[in-house]
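A short worksheet on the structure shown next.
Showing chain A:
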Amino acid sequence: MSEPLLRVEKLSVEFKKFKALTDVDLCVNEGEVRVVIGPNGAGKSTLMDLITGKTKPTSGKVYFRGEDITGKEPYVIAEKYKIGRKFQNPNIFNMMTVYENIEVALSGYNTVFKSLFFRRTPETRAKIDTVLEKIKLSGKRDIIASSLSHGERQWLEIGMVIAQDPALIILDEPTAGMTAAETYKTGEMIKELLAEHTVIVVEHDMDFVKQVAQIVTVLDQGQLLAEGTFEEIEKDPRVIQVYLKDDAEQ
Partner candidate 1 sequence: MKLDLRKKLMKTAAAALSLTMAASLISGCDKSDNSDIKIGLLFSKTGATAITEECMINAAEMAVDEINEAGGINGKKLTYVFEDYATDAATAAEKIKKLIMQDEVTAVVGCYTSASRIACEPVVEENNSLLIYPTFYEGEKPSENVVYTGAVPNQQGDIFIPWLAENVGKKFFLLGTDTVYAQLINSQCRDALANIGGEVVGEEYVPNGHNDFSTIITKIKDADPDVLFVNLNGDSGVAFFKQYKQYGLDANTMPVASYLLDESTVAALGAETAAGHYTSINYVSTLDTEANKSFLERYHEKFGDDAEMTVVGEETYASVMLLAQALKKTDDYSAESIIKAMDGISLDAPEGTITFDAETNHMYLRGRIAKVNSEGKFEVVYESPELIKPNPEA
Partner candidate 2 sequence: MLGKLKKLPVNRYIDAGILVFLLVFPLFANNYRVGFMGKTAAYMIFALSLDLLWGYTGLMSFGHAVLFGLGGYMVGLSFTFSGGVPDFMSRMGITELPWFASVLQNEYIASLLGIIIPGALAAILGYFIFYSKVKGIFFSLITMALAQIFETFFANQSAITNGTSGLGGLPRRFFGIELRVKPFYYLTVGVVILVYALCLRLSCSRFGKALTSIREDENRLSFVGYNPAKFKIAVFAISGMLAGLAGMLFVPFNGMISPTELGINLSTSVLVWIAIGGRGNLTGAMLGTLIVNWLQTLLSEFSADIWPLVLGGMILAVIFVIPTGIVGKLKELQYNANARKTLREISQKEELPNE
């Protein structure tokens, strides 16, 4: 098989002697939908932080299309390698309008020089309109983001990721904290995304996982616990044990 889109090799990170992640390996192929699950504190978000450059690893490598991107700055990873990320809590620009949020995220004008001479052409307008259509916020394009509902903010952030033209999308718990109706809408939205992009999703909702996952990766206490199809994972005794333990605690 040729080089996968994303390859993570023996990635470890330590915070003040606390091992948040130990020797994690991960391969994601072009067009794949990967779900990462695991109990709280398993290191899912940390792994995403390492891939997107938010945190620098203590050891290990991250390769994207065979290129070493370990420890690069987040903006390089986002701009040059086109990895888009949606955060766990909706992370949008609150005091800007919906339209502006998408416009900023639009790919291709991210240097000082280009941004200075950027003009809204019919093409860019059309592109922003498409994104707004996709995230169902066309009517609220001139509303300031802070007055959106929680679900709408999640969608807006998804919209920002789409506007980036990403080669890889990382979605961190996209349905967390949503109402049932919103979760349904979001599910639809993400399915559309999945059809067109390579995606890594961190998710808790097992129904959702079952619905979308091709391969599931399970993390526990900073280590890779299991990897396989949903059916395989479901039957894996180690996974069951981890989740049972987690449930028992709750």
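The criterion applied here is as follows: contacts are C-beta pairs under 8 Å (C-beta built on N, C-alpha and C of every residue); 3 or more make two chains touch, one makes a residue touch a chain; residues count from 1.
Keep in mind how these were chosen: all candidates are chains of the complex that A comes from, given by their letters.
Quick caveat: nothing in here was measured; it's all calculated off a predicted structure.
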Of 1 or 2, the one touching chain A somewhere in this complex
2
Across the complex, what residues on chain A touch candidate 2?
52, 54, 73-76, 78-79, 84-85, 87, 91-96, 100, 103-105, 107, 109-112, 114-118, 139-144, 147, 160, 164
